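Omission of a single protein chain aside, the complex is shown with its protein chains in their original locations.
Right, chain A next:
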């Protein structure tokens, strides 16, 4: 199974350890992982700001890098969703549509495609799971509290396989953290308030770590935690699933 690793730009630059964990985890689980080296960004920062028409260059570059693989796996729900919903190309629409079908967020890939039943991981801490909205409501990696439907959660299912890990409950299971791409700077007042409240919910329930399938939310929450000199740390779900003592 030829898997291409899609490492979003901000993960590449600021959180290489999450991408390394993703790569190692996929290899452990028997995938042949390739990292197309000329990848940059999915184009979401522009598109969500209303500049989708400027994403042609990113789209074509993405297609050049990722066409032809069995699967494309990404440790970020938000970027995955952007590719799934908005990757188009005048020159290569066939390849674009193929890629849209083959791109997966890491936890959904592990649960749905690899059908992982057990993991050699341990992480003896109390962990709060922040549901990133794009992973949750966009990719539907977990059930959403607004809908009347049976609950499930792909990341929680995987975290349940980790030895020693205690998942703490939250008062608001899937409230948005307020990152929202350029929203975090354009609407800094509301964005930071949302982030503070999200962090508080985890802290009140005794979380030592906040994890998520999306680093963009975690980057925002980490910024708030560090400003508060909090002991609580953020960690990408891949790092936990790849963690052993």
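In this section, a contact is a pair of C-beta atoms (placed from the backbone, for glycine too) under 8 Å apart; a residue touches a chain by one contact, two chains touch by 3 or more; residues count from 1.
Heads up, the rule we're going with is that contacts and distances are computed from a predicted model.
**Student:** Which of the following is the UniProt-recorded protein name of the chain this complex doesn't show: "Iron ABC transporter permease", "CoA enzyme activase", "Lactate utilization protein" or "VWA containing CoxE family protein"?
**Tutor:** Matching the unshown chain against "Iron ABC transporter permease", "CoA enzyme activase", "Lactate utilization protein" or "VWA containing CoxE family protein" yields "Lactate utilization protein".
**Student:** Among A:9, A:29, A:114 or A:156, which one touches the chain that has been omitted from the display?
**Tutor:** A:9
**Student:** Thinking of the whole complex, not just what is shown, which of A:28, A:101, A:163 or A:226 touches the missing chain?
**Tutor:** If we include the chain that is not displayed, A:226 is the one touching it.
**Student:** Which parts of chain A face the unshown chain closely enough to count as touching?
**Tutor:** Touch with the absent chain occurs at residues 7, 9, 11-17, 19-20, 23, 35, 37-41, 43, 45-55, 57-58, 60-61, 133-134, 136-138, 144-149, 172, 174-176, 178-181, 183-197, 219-220, 222-224, 226-227.
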